[in-house]
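Removed from the display is one protein chain of the complex; every other protein chain stays in position.
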């Protein structure tokens, strides 16, 4: 059994890793850290895990203990992986980082958007961006893996086939996305209160959200040329789920877009191109490591509209992290990830 | 007191008219119809109205009874107002139609989108489109008034200042909108069940929604030239509210968009241009006859992004209907419409 | 116009007072305090109030400023009213306290349940408990009024007719109640997060909730003998509303309980005894100052089951506070309180 450690296990991506790994046939969580909850049993914090983790207890992070594991997941705020990564890698342990610390390949860009100094610029070059549908081979070799953000996963997968075919060449892509409240994390903030977020919708980050440079980096790589987009995230009153509605500029009407998408993702276990005319619902992926995509052409104009849904905590975070782990360690890619969505 | 009748009073726009008119100082609901609920007391169907309508009872529609009133509201599926309007107008009674029957000025277009023959083409010319922020003067004289749809209200008000200034001239406007479930009405449909719509988001009508030609008609009138847009509505798990996120093409950076919007709506009692940088929440208009708008310029590109929120049942339907009634009968425009949003 | 001050205006009962008083024909909020939000405009904190309070700004509490008003509402945590009440009363200003500071007439009991010293024991004797359905006459004369808690309002009104008739004499009453999340206030606590409270139900305070001694005090007074009950509150995923399900022991089957309730509340503007067989829904009072009650006799056994619903922020707090104000100042009892529930 692979020995797994989780740094920062008290947040929603941490508990989601615990949920997924509890049933993984080849991996086992043996160590979990939290400074604030040191000594607390996981089972007491998350009663849903009582049967599977009767004894696991939060510890203060200790690099030696981490180094004994085969892989360390970081489910931490940004900056933490920066400070611990080098020491852990030196022990031969591999890292899967769910934070934003190693997602951007341009250090200056990272510093601009995260408003602080980059803590490990020397590691950026070897960090692999973990979107398996794009760079599965690099992932297999990765020592330091950066799990994509939730919005970037849904938006990149949605635009990918058009971008790779050179069909997106303008400056006017639009990604209008909505997310459930778990995307804001387990931090205790006014805006995350039930009474402040239920029965309401609001946009945020219109001036520029931290996921924007990550999306641009991925699309530009796929297209082989700079692409620009306007990205507006919104908060909607549900627990889990991202719905990305993607608008292209005019696209050559001669293309069979449906066939293009079906072929592009035909062998992908975790991308589902739905039949023409479908409207994917976020609940169809609730709790599941899956991205469902539908492609539409509105009756007026020559745009393509792509609808792309994921569970932000699964394909948008912890599920994708385990998918990367499976690739990195040569396990079947679906191991531990076959759970079906809860519907209703 | 103005004598008011409501045809089709069992749906959500019907009960919302009852809620608003209960406290109106110059109008009184004296007659309400429903074929399916004939003989049922309004108070038994809607316990929230028990104190204010102890005796009002649903009747079968009767043109003579309707004709005795000063004004008839239609809160019916499309087609009903077509069949009754001429007879009612002949009695001197005025009509405020919340259905789509008289919203489009092009009869052929109506028949194409509603997939049936237009039932009263001879009345189309005199029907007035009831968006007070655009044609308050015509409304004052109207005998037959068409209340705008919910999405068209939020989208038109959001684009209006730019359209009127000739700043929208492309074919690439995008309106990405979300609506609460009450927009689907009180009809008993699978997709409107709690278990089919909560904890999920989905798009619909991407191929072409019936509100699209209405929005195009309004924007084209405002701009003085044909405008095209891609309109994608989504269903989100809340009761009330529409959040319209509007994306322009490149707009001349020399314009002070915030000032343009503030000036345009300075005298409008039911449009609130929020301070620069604001993110209007739909709950801030829940139950209130108000459209709140914020204008943004993303850091990258030259687009303008406009955020526009309404309560689909109030400014998007019954509140706007009463606002039109106030204008038509010379009452203060705010009469009966001062209720503040419930927040939380 | 009555000059009103609100101390502690940033919480949910504070904003609800602002919402209700905005449309009150005889009262006006002229002063509002908050230490943490000093200098912030009410309109910026609560966009729903933008139209009605364009200039009102939070101040640091100042006893002289408060003394210039006719009445001060306390919408504060417990202990605050204790410390300011004497000074304010000395100026001739009257006090309506929404906190628990003056609800219990037994100082020792208060100290036991609130785990701190009582800060104003000398004022307890003159404090009037503001349940108008019980002691309207005393309220009219009150200088210092204690607004009942939310659960105590729904439970006391539900048991009242039976208690007053001496029909409750056992030790086995049960009050099984559920509340929306707004009952937990606007404080930033983990358990009040959307992701911690939606899609879930849990009980709390089974060992003993602070509202228990208040309920016992009221029922004992009504019955003229000590009554005991088991009270279990639960949190359910909605914004507003309390549903109290009350179980008596065996009650003499000879009584027409429905008639008893109808007669007891016949003249009460804010208690609605629904027809026999009804199931009051909390949404039927959402935003309204109303308690709806239905009485049931299960087919087996001789118990009576009473269902009692209120909006915890209105009849359970701020609406009842204004109702008390109306009585204290000789206004019509319904002034400012006629708003109908939002349904849907």
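Letters A, B and C mark the chains in the order given here, with residues in each chain numbered from 1 onward.
Here is the rule we go by: contacts are C-beta pairs under 8 Å (C-beta built on N, C-alpha and C of every residue); 3 or more make two chains touch, one makes a residue touch a chain.
What you see is a predicted model, and the numbers here were worked out from it, not measured in a lab.
Of the residues B:76, B:197, B:230 or B:339, I need the one that contacts the missing chain.
B:197
Decide which residue listed in B:72, B:120, B:239 or B:293 touches the omitted chain of the complex.
Checking each option in B:72, B:120, B:239 or B:293, the one touching the absent chain turns out to be B:239.
Taking the entire complex into account, which one of C:90, C:203 or C:259 touches the absent chain?
Candidates C:90, C:203 or C:259; residue touching the omitted chain: C:203.
With the full complex in mind, choose from A:188, A:276 or A:343 the residue touching the hidden chain.
With A:188, A:276 or A:343 as choices, the missing chain is touched by A:343.
Which parts of subunit C are in contact with the chain that was left out?
Subunit C touches the chain not shown through residues 171-172, 174, 176, 178, 195-196, 198-204, 206-208, 212, 228, 230-232, 234, 236-241, 243, 245, 247, 249, 277, 279-284, 286, 296-301, 303, 305, 307, 309, 344.
Kindly note down the residues of subunit B that lie in touch with the hidden chain.
On the side of subunit B, residues 12, 181-182, 186, 188-190, 192-199, 237-239 touch the unshown chain.
Can you list, in ascending order, the subunit A residues touching the missing chain?
The list for subunit A reads 12, 15, 19, 22-23, 46-52, 182, 199, 239-240, 272, 274, 278, 280-281, 283-288, 290, 292, 313, 338-344.
Definition applied: only the chains that are shown with their structure count from here on.
Measure off the straight-line distance from the CA centroid of subunit A to the CA centroid of subunit C, and report it in whole Å.
45
Among the residues of subunit A, which ones contact at least 2 other chains?
Those would be 195-196, 198-199, 237, 239.
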